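For this depiction, one protein chain was excluded, whereas all remaining protein chains were kept in their positions.
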Amino acid sequence: MKKVIVILLLAALGFYLGTTFFNIGFGDPHFANGVKDFYLKETVDNLHVSNTVTSIVVNFRGFDTLGEVTVLFLAVTALGSILYKRRHEVGTRSVLFSSSSVVTAGSKLLFPAVILLGVYVFVHGHLSPGGGFQGGVIIATGFLLMLLSYENYSVSHKWLSIVESLAGIVFAGVGLLGFINGGTFLQNFLPTGVLNNLFSGGVIPIIYIAVGFKVAAELTGVIYTVLHEKGVK
Amino acid sequence: MVGTPVLFVAIPLLAAFLIPLLGMIWKELVRIVPGLVLMYLMVLSINLLNHVLVSGPIVEVIAGWAPPFGINLVFSAFSGFLVTLMIFLGLVVWLYSYRFKRNVGFEPAKKYFLLLMMLITGAVGIVLTGDIFNMFVFIEITGISGYGLTAFYTGRDSAEASFKYLMLGSIASTLLLLAIMILYSQLGTLNMAEIASKIHTVNPTYKVISLILFISALGIEAEIFPLNGWAPDAYAEAPGPVGAAFAGIVVKASVYAIIRYIFTIFDISGAYSFLIIIGMMTLIIAETAAIRQDKLKRMLAYSSIGQMGLVLVAFGFGTEEGVFAALFLMLNHAIIKSLLFLSGSYLVYNSKDKKIVEVNGMHKFLPITSFLFALGAFAIVGLPPFAGFWSKLSVLTAAADSHMLFVLALVLIVSVIELVYYLRVVNRIYFFKKGENVDPKKPTFNALLAMIVLGALILVIGFYPDVITGVIHKASADLMDKTKYINDVLSIKQ
Amino acid sequence: METYSIIFAIFLGGAVLTYFAGKLNSILQDILFLGSVLVPTYLFFSGVSFGSAMPFSLEGISLLWGIDHYSWLFALIVLGLGSLAAVYAIGYMKGKERKGYFYFNFILSVMSMLGIVVSQDLISFFIFWEIMTWSSYLMVIYNGKDIQRVGIKYFVFSAIGAYAMLMGIVIVHSITHTFFIEDMIQAYGHMSLQLQIWIPILFLIAFAVKAAMMPLHVWAPGAYSNAPMAYTSLFSGALSKMGVYGMVLILVTLVSRLPQGIWFREVLAWLGGITAAVGTLWAIKQDDAKKLLAYSSVAQLGYIITGVAIGTELGMLAGLFLAVMHALFKGTLFMAVGAIEKQTGTTNFTEITGLIRKMPWTFLASLMSIIALAGIPPLGGFVGKWMLYESLITSDHYLLVILIFFASTAGFLYCYKFLFGFFLGQEEKEWEHVKEAPATMVVPMILMSVFMFVLGTFPGIILKPINNGLMDLGFVDSYKHLWETSVIFNNWGDHVILQPILYSIIAIFLFFLILVVWKGYKGTRYVTTKDISTSGEVPKEDENLTFSVGFTQPFLRAVAPVMRRQIDKYYTEFAKGLEGLFEFMRRIYTGNAQTYALYVVVFVVIVLLFKDVLF
Amino acid sequence: MDSSLFQLLNYGVYGTAILVMLIGLYGALVKKSLLKVVIGLSVMESGLNLLIVALGYLKGGTAPIFSEGFLNGSNKIMVDPVPQALVLTAIVIGFGVTAVALSLVIRLYRHHGTLNIDEIRNLKW
Partner (left out) sequence: MIYFVLIAFLLLLMIAAAVYSIRQKDLLYATLATGIISLVLSILFYLLQAPDVALTEAAIGVALTTIIFLITIRNTVRYESDEDNFKSEVK
């Protein structure tokens, strides 16, 4: 009975959403002069960043990104607060894979490569697809691999916290520097360099690297916290 | 000028990132720093508000891109008033919980203060921002802090409350994103002022659907009646000061968001009467639920929901008088309901079930706390000469001036219900015998100070409301002037 | 006009100081309390002049304080009774707990009542009205007895009344855009008929609640008897008069200009009459002096309402005169009960008897007030009742006269019960140690008795201010023609004036009074149960022989059908039903997160379905 | 590219996105296991993300990256980068929320010994 009601309700909802979006149309330009044209133009002309998404995420809408890393940061904090530690169970952790030697050896080999890949992704965030988030997530995946494979592999909580904080401070600090330099918060104050060059885009790479470190640390923290949870009552 | 609006977000964020590091240096810093930050922001907001009241709103662009390309923050009389109120309450809550959390150890304390500070920052961000997606981000910041704080106590019910909050919060953010994207697909911009100036070009169907989704999404946070299932649980299970912060800060921000959409961004006249309908529903259902509660904080929670319904009704009149009344009500509700939550949580501090019967005879053990609770109860039901009366009067006047006599009568009838359950509790505190196994806990000095500040404000506003009404009048005039808002924002050049 | 500010500042500051002085010294507290009631009283009567008003503004609302002769009359009641009750309270409160609380609320009550009468605008009127309500509520719950029922019932009824008034106020404001009473009266003529009818109704509800008029009186018995007696004398004597004050104001200024106003008057007059009758019946039934007096208050207020609702000059004079008299005698009676309660610890007729020797001054005061209450000449009550009957007859309300007369006659039963139950009858060992109450308690009672006597003899003393007040309300000056207005003062026959006859009645009365009291005082003796023989049976030691217990039974049996229908019961049922409904409604919050989420979807879908209607 | 095919995609992409959202919502509303509820919510989020990205798509547009190839090429249409940036943010935020939700699930399990949402309702009315 409840299921039927829910399905009917969802069908009604779907009908309204469907008609709305079908009429909006797929693949057509929906609006005449939105902000995106400006973004596309400015990105390449003034910011000298090839990846427009990056320039939007880090510069035009950098404030969102600051909020976003804060959300992750808060998620880690909230996670720690929710999964409070009970005193008698410290350090026990479940390992997902049965530690066969192939997996462990593979993980060990893979780990540096994954980290490198992550670093590459966020360093080149302003040039190619990818950036701080993606790189950060990849690095976190690397740590995840190690945590899952080795029972006694551990990440220093303290260092995670330090990296996370420092990266956050760099982000907010760069923002404030733009502010102090007479501009506005998060405003670019560095030379923007040449398009498609590693050292281009002003503060964008700096922020994105900070984001990368921060995301990596935060996600590792999330995994670490959850992994350390023995759910048996 | 001593600062700009962006500091309201930047400084707490910087501090939030710093706190883990500072905690490694000296543990006490994790408690002190949020307070320092809030104090600084309090000074800043008062200065800015003074400035804004004299010389018009401050529009700050971020990353140097003029609106509508960059994100902008608007500190006008309206938003500035709310921001000042929120930060003031945040400060009070911080003061209250400064020692409250001393017995919980370093790690939880760090998390508590961090989340509390970010809860306030998120709410302030919602109010300040001039960009709809940025508002979404701030709503998420507030939300995640809220989930964490709700589940702060290690009991089993707090996790349940937090899960309910989270579940509805997730649905809310989905609806919100849908609404944002419908607007974006039509106008290609996310800036509120730009949208407001172009909204008449949008196909009415999209406009209405988008507005409905916005109201539903924000209504979840603003505790509109059928969407507020999470609220009583979260209020009741969160630590007392967090309940105060929810009632005084978070809900205010969400209501602000709804109001901003209806008054400034959209040009749909039916939305006002819709506000009245949902406001009345919220008011009636919440107050009737409150009268039957047997847990103190839950009762306060329902009462708070009801009050917010009344605020929405007042906004729904759509007149400047109505806005004035609503803002005044918001101010009073923030002060009084926080006081009730703060004092109430000491009245049932050591009891297991936090039942109302456990406040019996508390005045002998907690005289000042009991007195302040009674003061708050008298004020919130709108008895003169306390603060709540003036706002209730202005709501009623606005209703009569809008010829909504039916609404007027209903609001008054509900006020009687409200009166009954508050008086029942106050009677219990003062005239009943204390239960056998109730162990009252004396409030700490700073908690007492925080409560007394709020109590004094109730009296001050009650006896001389003119201290604050000038600001509120300017704030409401500011909200009503839509074209000025658009011009102020869009006139900023690169 | 700084006087008003000073008066209210003294009241407020005095209240707070008195409260905290209790922490230092009890005597200092008493002195402060007396000071903060008496000083403003003195200031008011010496410093406030008619016609000058104090305008100021708060929250953008213009307010105005000032007095005219009409409000001065009520200020007299409030402050006069307030001062005497304050003196009384010193003695009454000695050694009781929560003294500071009592004093604080007492001062606030007096302040708020004064505020009501000096308010020339609706907002300060309402503010003081509400302060009066909650300060009196705090007094009602002072004893902590049955507060969840009695106290909350009182507050709920008061709040319903006050909110009805508030609704009226804001509706008036939406038309006039000011809160001045003057402007309301001006604008009333131009309102639509609907509003012309509804606004007086809304206001009258508020006043009827305070004046304990049927069917809004159910709070009164509990509230009057639960409050400490020192306060109840003020509560019943002055606070309920605020309802009369407002009622007269509304009836005269608004209703009289409405063609349909006659119906208001008729309904009110009848309700007043019914209130008087029902209040009397219930008073007879009570065995507790507090309850008895409480119902009696309800009944007396009924007379007053009938009088003012008739609306002729004589009716107004009667109603307002009775209001003053009621303040005096009911104030005294409650004080007397308070004295007895203080000295004996109980107020039940079945327990106390024969106090006449122990508490002679209290007896004297009670006797005088009972005489005044019953409307026996020569005390003031007679004059008021007479004028009331006359006004009813001259305005052709014959049925109403019968009703009032019935109530008034039946009232003798409880008067007698009160007097006999406490003071006469056999003395019992249990009360041997009882002493007369302290001087601070006795003196106010005696003073008020004297006033009653004086007013009965020279009613002109108070009729003149009443007449002045009525002139301010727009009545013709009846004082000049007063001797033509009522037969009491009229030429009887040709040139035979009542006055000499009255004087002789008074002289005889006084003589007998002294004789009876003296005789009664001297002649009483200690009688044990052994000394009594009833049809050959010797009553047992523990058998209650108090005569007052059962003598009203036959009468009560006769009127039983009327009394079975208790309005209170209907209210209780209604409240229970409401709470049941609320209990059902809160089940909406099932506690299941999925249900809540489902509500969200339902909400969205419903709003989407009706989007064309809503937006 | 054929416009009728695009018309088909219009229904296909948006329809799928909305359908997936509703399926997820259905799971969150009906399924009794807390984990299933969280799974439902995350499925719903996936659908939403697809919807948003699809909104930014333009016929024949390329990815909004000014690579050498784009700068030298002839096709000058780019898809709208703004929704992509928004989705990026939304995904990360969604992950944060999911993590918190799962930790709450763990904690609820720890306290209640069950994941049945009907049994986890101590707070009601």
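Each chain carries a letter (A, B, C and D) given by its place in the written order, and its residues are counted from 1.
Simple rule for what comes next: a contact is a pair of C-beta atoms (placed from the backbone, for glycine too) under 8 Å apart; a residue touches a chain by one contact, two chains touch by 3 or more.
What you are looking at is a predicted structure, and each value in this text was computed from that prediction instead of being measured.
Counted over the whole complex, the shown chains touched by the missing one are A, D. The chain not displayed touches chain D at residues 1, 5, 8-9, 12-13, 16, 19-20, 23-24, 26-27, 31-33, 35-36, 38-40, 42-43, 46-47, 49-50, 53-54, 56-57, 61-65, 78-79, 84, 87-88, 91-92, 95, 98-99, 102, 105-106, 109, 113-116.
What chain A contributes to its contact with the hidden chain is residues 51, 53-54, 94, 96, 121, 129-131, 133-134, 137-138, 140-141, 144, 148, 219, 222-223, 226-227, 229-233.
The working rule: only the chains that are shown with their structure count from here on.
Averaging Cα coordinates per chain places chain B and chain D 30 Å apart. Chain D has its Cα centroid 16 Å from the Cα centroid of chain A.
Contact of a single residue of chain D with at least two other chains is seen at positions 21, 25, 28-30, 37, 51, 55, 80, 82, 86, 89, 93, 96-97, 100, 104, 107, 111, 121-123, 125.
Taken residue by residue, chain A touches two or more other chains at 6, 10, 13, 16-17, 24, 30, 34-36, 39, 61, 64, 68, 71, 74-75, 78-79, 82, whereas all remaining positions touch fewer.
Contact residues of chain C toward chain A in the complex are 598, 601-602, 604-605, 608-609. Only residues 58-60, 123, 126-127, 130-131, 133-134, 137, 141, 144, 147-148, 151-152, 155-156, 159-160, 163-164, 166-167, 170-171, 173-174, 579, 581-583, 585-586, 588-589, 591, 593-597, 599-600, 602-604, 607-608, 611, 614-615 of chain C touch chain B when the two sit together in their complex. Only residues 21, 25, 28, 34, 37, 41, 44-45, 48, 51-52, 55, 80, 82-83, 86, 89-90, 93, 96-97, 100-101, 104-105, 107-108, 111-112, 120-123, 125 of chain D touch chain B when the two sit together in their complex.
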